[in-house]
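Heads up, one of the protein chains got dropped from this complex, but the rest are sitting where they should.
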Amino acid sequence: MEFGSSYYTPKGKLVHLLKPTIYDFVMKSERKTQIIYPKDLGYIAARAGLQSGFKVLEVGTGSAALTTYFAALVKPDGHIFTYDVNEEFMEIAKKNLERAGLDRYVTMIKHLGNGYSEKDIDVAIIDLGDPWNVIPFVYTSLKSSGSVIAICPTMNQLEKTAYALENEGFTDIESSEIISRNIEARVGKTRPSMRMIGHTTYLIFARKILKPEAIN
Amino acid sequence: MEFGSSYYTPKGKLVHLLKPTIYDFVMKSERKTQIIYPKDLGYIAARAGLQSGFKVLEVGTGSAALTTYFAALVKPDGHIFTYDVNEEFMEIAKKNLERAGLDRYVTMIKHLGNGYSEKDIDVAIIDLGDPWNVIPFVYTSLKSSGSVIAICPTMNQLEKTAYALENEGFTDIESSEIISRNIEARVGKTRPSMRMIGHTTYLIFARKILKPEAIN
Amino acid sequence: MEFGSSYYTPKGKLVHLLKPTIYDFVMKSERKTQIIYPKDLGYIAARAGLQSGFKVLEVGTGSAALTTYFAALVKPDGHIFTYDVNEEFMEIAKKNLERAGLDRYVTMIKHLGNGYSEKDIDVAIIDLGDPWNVIPFVYTSLKSSGSVIAICPTMNQLEKTAYALENEGFTDIESSEIISRNIEARVGKTRPSMRMIGHTTYLIFARKILKPEAIN
Partner (left out) sequence: MEFGSSYYTPKGKLVHLLKPTIYDFVMKSERKTQIIYPKDLGYIAARAGLQSGFKVLEVGTGSAALTTYFAALVKPDGHIFTYDVNEEFMEIAKKNLERAGLDRYVTMIKHLGNGYSEKDIDVAIIDLGDPWNVIPFVYTSLKSSGSVIAICPTMNQLEKTAYALENEGFTDIESSEIISRNIEARVGKTRPSMRMIGHTTYLIFARKILKPEAIN
C-alpha cells in the first residue's frame, strides 16, 4: 500500500498509512528517560543556529531523542558526538538511531564529564543533572563563538548553570522556557485545550568567547 | 581578528566578535513584514519533521526569514521553492538569502495561489492572510503523507484553515501556539522577565492523505 | 476537637481538621456544571471592583459557585440576585448556598433573558452560552458606570460579546484570560508542575455609560 492511503479495519475503523517523519521517530521512540518535546527540540536547534553540516557535541545521550532529531538536520556532512555512561540508555539510544536510519551520523561514546576529545564543535548540548560541572570541558571542545545549550528542568539547575557560564568564558547568556498550548480549532467554538503540559524544562543558551586574558 | 575574540573600543566598551549563526541572520535580517520568532521557526521544523535533503514549498516568502532558516537545514541536497507576489518583499528576501549564503538552495517564484508546478513536496509552509484559499493547490504539490503547516496570527484564520484542511484531504490536524518566556537567572534572585511577547501566531499542522474516494 | 488540630486515623494516617473557607465551599460544592476556578472568581471580583455592600445581578446561576463567593464578599449589606431556568441546577445551587450559610444574601429567580426587575445594580455577571443576547437587559438593570463581566469559554463567544457591548452603550471593554500555574517549591529542585489546566474561560469586562444620544 502507498503512503497516504486509507483503509477500513475489519472492525470498521478508518486507518491512514503515514510515512513516519523524524517527529514520529522522536515521539514514538523507546525510552527510559524524560521525553524532550518538539517545542524544546525545535527551539534548541533554532536558537543555537544549527545547520546542516554542523559538528555537534551532546553530553547526556539519554534515549537519543535529541540525537535523532539533530542527526536528521546535520546530515549528510555533519556529525553528532554523543556521550553517556548508562549502558541501558545507550543500548536503547543505539536502537532508536538505527530504527530512524541515522546511526551513521552519530558516534556514541561511553564516558561523561572530564573532557571530550572532539575539537572545533559548532554546537554543544548538555542534558544531564549537573550541567555546571561539564561546562569547562565543553568550552574546550567548542570552536570560538560556538553555541552551547543546556537543558535545566529546575530553577536551581538553571541558576547554577548561568553562574558557571558567566565564569567560564561565555557571553550572550539567555535563559528561557518554551510553552506549547494546544488549540481546539472548531468552527464556532474555538478555544485552547483544557489540559496542557505545564512545564518540561528551562533552557539556557550561550556563546563561547576567548577568555578575558586573551583581550589586548 | 579571530571569531570569539574581544576588544575594548576607544570609548572603553568591551565588544565580542561573534560569527553570525543562522539565528543571527534570521533575527537581524532586513524586513518589511512581521518577524517570525525562533520559537515558531523551530517548532515548525520539528513538528513537520523537516530533515536535511527535504524539498520544501513555501507560500508567502515575505522577508525570507523562514526561507533562510529552512534552507540552512535542507542543504546541500534539499531545496526551497518559495512563492510571493510583492516585488518589494522579494527584493529584500533575495538580499537576505544572499547575505546568509543560502540563495543557491532557494528558487523564488513571483506568483501566488492558483497552483504550483512542483510535485512530491515533503513539507509545505503557508504564510499568507488566507491560508484556506491555497490549501487545494498545496495538497496537489505535496507527496502522500507529506506535512503542511500554516501560520495563522488570529483565531479566525486558524478556525477557517482547520476547516479547509479537514475538507481537503488532510489528517492529524493539530493547532497550537508556542509561547517563549525569558527567565532572568541570577544567583539568589531568579524569576521570569517582567515583559514578554504575549502572542506571535497560532500554528496549524496536518498531513496529506489520499482522498476518501481512494478508499477501497 | 478544635479546628487546626491533627490526629492519626486508626490506619496511621495523619489528618488535619480545618475549618472550611469560602474557597473550600466553592471548590467542594456539588455541581452539574463546569467549575469556575478561584483564579477566575478572584479576577472577576477584583476587575469589577466588587465591594462589601454591593448589589449584584448574576445571569446564569449554575451550581452557584460564583454566587457563593460573591455573597461572602457583599454581605451583610449587599445582595445577589441570580437568574437561571434549569430547575435541577437551581436545586443544587440552593443546597450549596445553604451549606455555606449564605442563602439569606441571595435571591434566586427562575427566569432568563428578557429583562430583570432589579435596578441600580453595581456589578452584573453573565454566565450563559449566549451573553450577547442578554446584554441589552443587563444594561437596563445596571446603574450608570456600573460594571459587567461575561464568562466566555470560546473565542467566538468572546468576539460576539465584545461586539454587543460596543453597540449597547458600554465603554472600557477589556478581554483577558487568567492562567494559573502551580509551582513545586522544594529546596534545591523548584520548578513549575508538569501538568496544568490549559484553559478555563475568557473573561470580558465593560462599564455602562449613558447612551450616545444623551451626549449634548
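Note that the chains take the letters A, B and C in the order they are written out, and that residue 1 is the start of every chain.
Convention: a contact is a pair of C-beta atoms (placed from the backbone, for glycine too) under 8 Å apart; a residue touches a chain by one contact, two chains touch by 3 or more.
This is a predicted model, so every value here is computed, not measured.
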| item | value |
| --- | --- |
| Selected residue (touches chain absent from view) among C:22, C:35 or C:85 | C:22 |
| Candidates A:155, A:178, A:197 or A:210 - the one touching the absent chain | A:155 |
| Chain C residues touching the omitted chain (full complex) | 2-8, 14, 16-19, 21-24, 38-39, 41-53, 69, 72-77, 143-145, 147, 155, 158-159, 161-163, 171-172, 174-187, 190, 192, 202, 204, 207-210, 212, 214-216 |
| Chain B residues touching the omitted chain (full complex) | 153-156, 181-182, 188-200, 202 |
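The criterion applied here is as follows: only the chains that are shown with their structure count from here on.
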| item | value |
| --- | --- |
| Distance between the centres, which are taken as Cα means, of chain C and chain B, whole angstrom | 42 |
| Multi-chain contact residues (two or more partners), chain C | 155 |
